[in-house]
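Reading through the structure tokens given below for one structure.
Removed: one protein chain of the complex. Kept in place: all other protein chains.
Now for chain A:
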Amino acid sequence: MNLFTSSTLLTLLMLITPVMMSSTDFYKNNKYQHYVKNMTLLAFITSLVPMTMFIHTNQEMLISNWHWTTIHTLKLTLSFKMDYFSLMFMPVALFITWSIMEFSMWYMHSDPHINQFFKYLLIFLITMLILVTANNLFQLFIGWEGVGIMSFLLISWWFGRTDANTAALQAILYNRIGDIGFLLSMAWFLHNTNTWSLQQIFMLSQNPPTLPLLGLTLAAAGKSAQFGLHPWLPSAMEGPTPVSALLHSSTMVVAGIFLLIRFHPLTENNKLIQTMMLSLGALTTLFTAICALTQNDIKKIIAFSTSSQLGLMMTTLGLNQPHLTFLHICTHAFFKAMLFLCSGSIIHNLNNEQDIRKMGGLYKILPFTTTALIIGCFALTGMPFLTGFYSKDLIIETATSSYTNAWALLLTLTATSMTAIYSTRIIFFTLLEQPRFPPLMNINETDPMLINPIKRLLIGSIFAGFILSNSMPPMNTPLMTMPLHLKLTALTVTTLGFVLAFEINTYSKNLKYPYSSDSIKFSTLLGYFPTIMHRLSPHLVLTMSQKLATSLLDLTWMETALPKTTALIQLKASTLTSNQKGLIKLYFLSFLITMTLSMLLFNYPE
């Protein structure tokens, strides 16, 4: 009898307590924030126990608590699956949430509804953990919808702003489109394998047809902002920076990828789905990297960077490497959250300025933020032996030495070099050169509630890759030998990107483009995707439905077809047959014909 079960359930229960306290008086005073932050810290420490047990003894556990209902032959229970993925993800998510909560105590300090903000963050964390530890699709769907709802509430935190409301609605709509795929797979699994619990699904359908996996891919594309369902992620930067750091960089957007990782026993047998995931991921990563090259809002650049890394994760899933994808999820969470926290520090210190064309020269003014930003960018691009290296470099190595689609590989390599280019753009515009903000700014970074989270995530960005990849038990044989030029591919393209970006950035000392080319317009307008899809297709659908419903059905079929036509016929017939025209000759002629006819008829009676 060990502590596995109890510490797992204690972790989950501990997080519910502050939410339940929100109906009391305690919710109203300032201690609530510290209470929530401390609860998250304690939950993190408690969740280290099962993780350590898993690393040490490879113990996994399936906790099936409460039999809720049985509908005919479908048995629904409350069950938690503590395996490789959920056990390693829980401490990472809790660590990052703890740091972000401490940061938001500094960032949202002057907000009157700060307690509600913390409650929302906590509910988000709870639903994310429900999603991660779910053993059946029903519970997963509860967590899935929960994170969607909390994303909506948190993006529209400043709901007085129109853009924030539109962005939240956009997030909900795009997630809903993905939910269609999720429900499709749930229905298929219910119909064909009679269950929603993962164990039975994996036992009964070793080679499923493409349809349920296609549904799951659509769900992941909606939640994780793959190409075609991606515009909500840069728009979601309307929310406060802690929200962007938690939801839209580390935790919520990986939910889609996590779903596909959960279903890896099914996808590893289906070549078509793997190819689809590969192509979709490669397209996403390149497209969003192109869009990130010319953005002017620092949060949007980081958002597109997140989207690009999500495309990379999808590509890795297409290479049939779920464990490598999971490692990239964990490591990416560290440095991406830290990048958002640094950008939050810069934004707040420059009096809510988010345009990088109005920042500059922060190298000497904010030394700690500068350090963290530069290390975060290097970790993002995969600098050797920082965090990103352990996952990203492995992904590129696996991609270059596997029997895969050359086009997808080429796109991924191009996107990797573009990562270096836009990272350099961030560093150059915010930190280097002369200051471009108004001179009377009150800039300080001495508050420990700002420094400590960034410090923790900084240590995580440097060491977490090493620690995680050496602690995680290996699940497949790593590739040990490859030619030198394949080994150095990632490093070469990244260095190429850096050199190119430094060259180009020295040419753009003045911030205005004298001649704008078509490529610039493509990149700045996000590939024309929102322009076309947000206006054109709703317009077409609505005009078609207006024509069908109103014009065809209402006006034509129900009004004009019988009632108005009858009236018109009556009118015409009456005007035709009942007027005086003075046609004397016609009348006389008809009289003659009648007379002749009657005489003929009455004289020949037989």
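The rule is simple: a residue touches a chain if its C-beta (ideal position, glycine included) is under 8 Å from a C-beta of that chain, and two chains touch if they have at least 3 such contacts; residues count from 1.
Quick note on the criterion: contacts and distances are computed from a predicted model.
One subunit of the complex is not drawn; among "NADH-ubiquinone oxidoreductase chain 4L", "Proteasome subunit beta", "PIGS transamidase" or "Kynurenine--oxoglutarate transaminase 3", its UniProt record names it "NADH-ubiquinone oxidoreductase chain 4L". Screening A:528, A:557 or A:591 for touch with the missing chain picks out A:591. Interface residues of chain A facing the missing partner chain: 579-582, 584-585, 588-589, 591-592, 595.
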